[in-house]
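One structure coming up, written as structure tokens, with questions to follow.
Left out: one protein chain. Kept in place: all the others.
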Amino acid sequence: MTKRKICVVVGSRANYSSIKSAMRAIQDHPALELQLIVAASAVLDRYGSVVNLIEKDGFRPHARVTMLIEGETPATMAKSTGLGLIELPTLFEQLGPDVVLTVGDRFETMATTLAAAYMNIPVAHTMGGEVSGTIDESIRHAVTKFAHIHFPASQGAAERIIKLGELPRHVHMVGCPRIDLVAEILGRSSGGLDAGLFDLGVGQQFSVDEPFALVSQHPVTTEYGTGEAQITLTLEAVREQGLAAIVLWPNADAGSDDISRGIRKWRERKLDDRMHFFKNLPIETYVNLMRSAACLVGNSSSGIREGAYIGTPVVNIGTRQHMRDRGDNVIDVGYDKKQISDAIARQVEHGRYAMDPIYGDGTAGTKIADILVTERVDVQKCITY
Amino acid sequence: MTKRKICVVVGSRANYSSIKSAMRAIQDHPALELQLIVAASAVLDRYGSVVNLIEKDGFRPHARVTMLIEGETPATMAKSTGLGLIELPTLFEQLGPDVVLTVGDRFETMATTLAAAYMNIPVAHTMGGEVSGTIDESIRHAVTKFAHIHFPASQGAAERIIKLGELPRHVHMVGCPRIDLVAEILGRSSGGLDAGLFDLGVGQQFSVDEPFALVSQHPVTTEYGTGEAQITLTLEAVREQGLAAIVLWPNADAGSDDISRGIRKWRERKLDDRMHFFKNLPIETYVNLMRSAACLVGNSSSGIREGAYIGTPVVNIGTRQHMRDRGDNVIDVGYDKKQISDAIARQVEHGRYAMDPIYGDGTAGTKIADILVTERVDVQKCITY
Amino acid sequence: MTKRKICVVVGSRANYSSIKSAMRAIQDHPALELQLIVAASAVLDRYGSVVNLIEKDGFRPHARVTMLIEGETPATMAKSTGLGLIELPTLFEQLGPDVVLTVGDRFETMATTLAAAYMNIPVAHTMGGEVSGTIDESIRHAVTKFAHIHFPASQGAAERIIKLGELPRHVHMVGCPRIDLVAEILGRSSGGLDAGLFDLGVGQQFSVDEPFALVSQHPVTTEYGTGEAQITLTLEAVREQGLAAIVLWPNADAGSDDISRGIRKWRERKLDDRMHFFKNLPIETYVNLMRSAACLVGNSSSGIREGAYIGTPVVNIGTRQHMRDRGDNVIDVGYDKKQISDAIARQVEHGRYAMDPIYGDGTAGTKIADILVTERVDVQKCITY
Partner (left out) sequence: MTKRKICVVVGSRANYSSIKSAMRAIQDHPALELQLIVAASAVLDRYGSVVNLIEKDGFRPHARVTMLIEGETPATMAKSTGLGLIELPTLFEQLGPDVVLTVGDRFETMATTLAAAYMNIPVAHTMGGEVSGTIDESIRHAVTKFAHIHFPASQGAAERIIKLGELPRHVHMVGCPRIDLVAEILGRSSGGLDAGLFDLGVGQQFSVDEPFALVSQHPVTTEYGTGEAQITLTLEAVREQGLAAIVLWPNADAGSDDISRGIRKWRERKLDDRMHFFKNLPIETYVNLMRSAACLVGNSSSGIREGAYIGTPVVNIGTRQHMRDRGDNVIDVGYDKKQISDAIARQVEHGRYAMDPIYGDGTAGTKIADILVTERVDVQKCITY
């Protein structure tokens, strides 16, 4: 029997943890063949060479595509999408996939989707139908309009995809594959933080037995130019609450430089006496930090998604996660030091929340693989109304 | 007072006639400044150097962007989109437009929209919300999900845009700017066909006083590879009905080569004794042909759109115009010689239909300009459900 | 033993016949592995899908790269080079060749060479050191300055490469691999023209027993815009001499459209009553035409190169082959109808010349393969003076 060829394009560290459990399930399935292209920040040293991690995990990339144009401005993000669109068709032609499986709402996702859809290759899409801020909001729904098979991560998302005019029979609520990894990590580890935590990253050490914040704040592309002020407010609020903190550098997106500059200036002002900074954390470490932290502060979707499952108290700042379905563990605040500070205080006092399976129960990857074995689509899409 | 800068990217002959009346209204408006980029097939000799026509009409292009990659396969269409995405950001940065106005559902439209949206420039979109076949169907709705201001051409389209989760206050049913040109041409000309008609193009001459068919059939990208058979069926049906014909070569899209090969073989088989072939027709001539033809046969949207206004009897073949809102002047048939032939016979017998303003009344251009003067949008989009 | 991996990038029909005998020798050599990328006009339908021919000849392309940007202007030629530079590195990384072998002086050659040289992959180059007109003249010498191993086709070319500061020990005069094919064809065929000759192409038929001209005239990129006048003069001179003619369409380069327009207009003026036109000829047919023709007229390098070996009388027009080493079979003339016409008359009277092995004796391919087995280079180049 010929195996169905499923091609996955992984473009970043976050991308990878969002699809890894599905990749594994596809690779292990007797009726499926996994084809893998690694691209964008996932092939770059500066972002921790995720491609090496991918290979260590037992996957074999067919090609590595550098496609990030330096600058990380809105304009270079568009141009990087263009580069992807130029290179991916040649690679898809080499591979001849039956389905291209794409993840989320980043610019690599857009390039992957457009290339496949133009080439009449059915597109399967995870994490569609969610609502958020930044250009991701538009990318996500546009990708839905190109995709043929939908794997939303929550019930609300599934309903939204159908409202967008997609055929209900191709919309499969499977949960988020990231939660699969989280469940696995929570299952196997005691939850204690690694002794060697502070060996990586830069900055100060502190005792993780005392309460500490986990800060993860990314640029909002549609508010380009304001990132430096935004991260500074956040760091001030954390400091005001007397918390030590693990601070993550922002991911590669238009405006990353602004956030990074804010962090660098903070460090130059020597305000980081109880802070430690990481560029890239293994997801295992990150999940354990989410379990241990008194509070996650920032605008990462992980607070809302993984946070719901882990029960992490979250202070979600600003517009980036606007309207994304969320559980009780999240307090939303604006770009305002007092609001942020007060919310941190409340969350530290509250402590850990109960588990909420809003974004899945840890079985998304195998569900995706199973559906991909049998699902047949008409490559010609047609709106339902 | 500073004028609002409205940037239009024109990528093909069809594009140009779909936006020309709006361009003129913008250029003439005291509160607006027109910025123009001419790209893709509109700058190519092989497609009749539309850019020269644009300049003759009094517009001044800021830049000319060659971005069509040869091959006209699905893969090169994706790559051409990529080229546009690489070049347009540099030009948008030079121009600093307040709004980018984009047209329809072609790959240039996708590139223009993505570049502007990533760069946080509000996007206005004409002809959204319609339904059709080919990849255009997906492009059109994806562009809607990026666009901030919508100028649908029909009531049904406007309703569909709102169902797609767009804000009703930014959806303006203005009609189709192409109808503006049609109305103008019908108004000023007697309708008789130009004596010099057969000086252009290649093939045989015939008397236009006898009934003749106008054949305009384009590739369906999602049925890539079947174009040669499709056009051959059409030409056979026309011949079976004993009609002379004006036959248009297909436009630049994945699969054009297939259609062209079909036409070339038809000619080599000497079956074209009463047929004349055109690469590019001035819109004035085309409208007059639509008025004079006994029947338009093929899958051009013009049969459905302009045809409604002009009253042209249309035999619409196959999936390309699937579900597009249409008037009584259209008979839909499959890729089947007998069906096509019978429908031609019925339409020739019926003769011209009454005017139906389903796609506008000839005032779309000025309406668009007026709205662009005052419309203010939030660059951060958000789905309404 | 590990085989040395030799990667060849074939970008056009002419490219292919210039390297085919070397490809075969590499593929057949026990110590070498052939890696093949097919690109540019060689993957296009419009240029006769050379890639299909390549596969029929028993070669397996690793990838097919569409990289021709439509327009065939000087600007699009530059942009096409850019596209090649974007895609080839990803493919070279997949293949990991020990040597990249590149051919001649076209823009694909430039892209291939730059990509490999930047990536520290040793570059071997055939047909360097020759002299000609057009941008090819600059490309050829620039490629020499990047190349590590040189396979010039004539003694004069070898000397020129050394004067350019290259290391003599890496300059190997092997002759031109095209001559290998010519020798093979001359060896096996009787030289009579195929009965089915006129089944292909378009235009009139004539008796090939009477004297006829073979016209092959290509654009001169540095004289962009003058091609229509140039080809018209040539056709007029042929007609003045009362010769029937086989006329080839120009190859894909900046200015091709001008030449093509000249030919189309000639045909529309019905001056082609004894002319037949071909887009693409199998090299076997072409060589036999060169053997049978009373005279080759135009500016193709084949007149000078293969013509010397075959003994074809050649009228070489204008600057395109300026200063290229040539034998007695060539009369050079300017863009002047009388000069061209007189020279045709002299050549028709003279008849076939004796064989002159200036461009090789038919063993270039095996020599190239043998040298590639053992040649070791320093990837860091250094001028010798």
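Going in written order, the chains are labelled A, B and C, and every chain counts its residues from 1.
The criterion applied here is as follows: a residue touches a chain if its C-beta (ideal position, glycine included) is under 8 Å from a C-beta of that chain, and two chains touch if they have at least 3 such contacts.
All of these numbers come straight from a predicted model, not from anything done at the bench.
Novice: Looking at the whole complex, which of A:K79, A:R291 or A:R326 touches the chain that is not displayed?
Specialist: A:K79
Novice: Please identify which residue in C:S49, C:Q155 or C:T222 touches the non-displayed chain.
Specialist: Of these options, the touching residue for the absent chain is C:T222.
Novice: Just name the one of C:R60, C:K163, C:R269 or C:K338 that touches the chain not displayed here.
Specialist: Selected residue, touching the omitted chain: C:K163.
Novice: Of the listed residues C:V99, C:A115 or C:V208, which contacts the missing chain in the full complex?
Specialist: Answer from the full complex: C:A115 touches the omitted chain.
Novice: Of the residues listed, B:D28, B:E93, B:E349 or B:D378, which one is in contact with the missing chain?
Specialist: Within the whole complex, the residue contacting the unshown chain is B:E93.
Novice: Thinking of the whole complex, not just what is shown, which of C:T2, C:S207 or C:Q380 touches the missing chain?
Specialist: Only one listed residue reaches the unshown chain, and that is C:Q380.
Novice: Can you list where chain A touches the absent chain?
Specialist: The missing chain touches chain A at positions 41, 43-46, 66-71, 73, 75-76, 79, 83, 257.
Novice: Identify the residues of chain C touching the omitted chain, counting contacts across the whole complex.
Specialist: Touch set of chain C with respect to the missing chain: 74-79, 81-86, 88-90, 92-93, 107, 110-111, 114-115, 117-120, 131, 133-135, 137-138, 141-146, 160, 163-165, 221-224, 254, 319, 322-323, 379-383, 385.
Novice: Please output the residues of chain B touching the missing chain, sorted low to high.
Specialist: Here the touching residues of chain B are 62-66, 83, 86-87, 89-91, 93-94.
Note that only the chains that are shown with their structure count from here on.
Novice: Taking each chain's centre as the mean of its C-alpha atoms, which one ends up farthest from the centre of chain C?
Specialist: Checked the centroid distances; the maximum from chain C is A.
Novice: Using CA atom averages as chain centres, what separation in Å is found between chain B and chain C?
Specialist: Their C-alpha centroids are separated by 41 Å.
Novice: Quick check on chain C: which residues sit in contact with 2+ other chains?
Specialist: 66, 83
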